[in-house]
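Take a look at the following structure, please.
Chains shown are a subset, placed as in the full complex.
When the chains are written out, they are named A and B in that same order, and each has its own residue count from 1.
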Amino acid sequence: MNELVRTRPPFVAVIGDGDPRGPDAHRILEWAEEVGQLLARGGAVVVTGGLGGVMRAASHGAVAAGGETIGILPGSNAAEANEYVRVPIATGLGVARNLVVVTSADAVVAVGGRHGTLSEIGLALRMGRQVVTLASWRIESDQRLGGPRVHRARDAREAVGVVLRLAREGPVEA
Amino acid sequence: MNELVRTRPPFVAVIGDGDPRGPDAHRILEWAEEVGQLLARGGAVVVTGGLGGVMRAASHGAVAAGGETIGILPGSNAAEANEYVRVPIATGLGVARNLVVVTSADAVVAVGGRHGTLSEIGLALRMGRQVVTLASWRIESDQRLGGPRVHRARDAREAVGVVLRLAREGPVEA
């Protein structure tokens, strides 16, 4: 059984827009790819929602660096996964798959993102997963709260440095 | 069948902490009850997560004003609903029930709230439901986004005025 005595690598979810548009789209996709690459180099498994845009770019970066990628799909057909997803998980859950994307990870990076990404940030915090954001949502509470937090990063390198540390610390009490 | 030709009343979800603490707790519960009361007077059905705190206060307010209340419970036992829930829906979904709370409503009011409430705000916007906040999360995007929005209100009366208008307009493209 010796081969089973090993530490599981950290799982990090990269979340963001499936079809980013506007003046920032190019930069966001570059960041997502760099985040995926740096996560793989850092020994993390990259979890995404398995579709296009930020999900595809992050998976591409991870695979190019020799990393492992998991795609948690909303639909019921594994063939919907982008070509860089090594382990496609077809859930059939629709939007409720957003809960699985973040719960299956030890910590989360958001790169850009629209309303779906905000829902994933909220669900991540609810499940005790800390979140690092890059050009994404700015979120503050009118109340003083403990528990998981949103950490803003300025570039891909900082985001990955922070999220790898948070992922190794693991979930916190929400 | 004439009795069936009628307009469905607006469904408004009131979301917030199941056990608010700290210096604002009292004010938040008062606001939640007032929101429930004003929603019922405005002809809306009040949807909540069916448990305590803000959910119970809002349901209490609605029932006291002669209104209808629905509680979308995370567990599998309808008896978990607070005593002001007229229609308990035991989902067995755990945190994924948060999606049902907001999707079953035409618009959403958040009164205070912690991480679970943030997840519901995110899911609401993802499903095209507009959100009004009272002493809750402040959320802005680093990008210019269309679609559903978060509207900050200063008191219960303003919150209900805005959310009733939004609920009548119905969901928007997310």
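Please note the rule applied: a contact is a pair of C-beta atoms (placed from the backbone, for glycine too) under 8 Å apart; a residue touches a chain by one contact, two chains touch by 3 or more.
Given the structure is predicted, the values throughout are model-derived calculations rather than measurements.
Total copies of the shared sequence across the full complex, per this structure file: 4, with 2 shown.
Just so it is clear, only the chains that are shown with their structure count from here on.
Inter-chain centre distance (chain A to chain B, centres taken as mean C-alpha positions): 29 Å. Of all the residues in chain A, the ones that touch chain B in their complex are 22, 24, 95-96, 98-99, 112, 114-116, 118-123, 125-127, 135-145, 147-148, 174.
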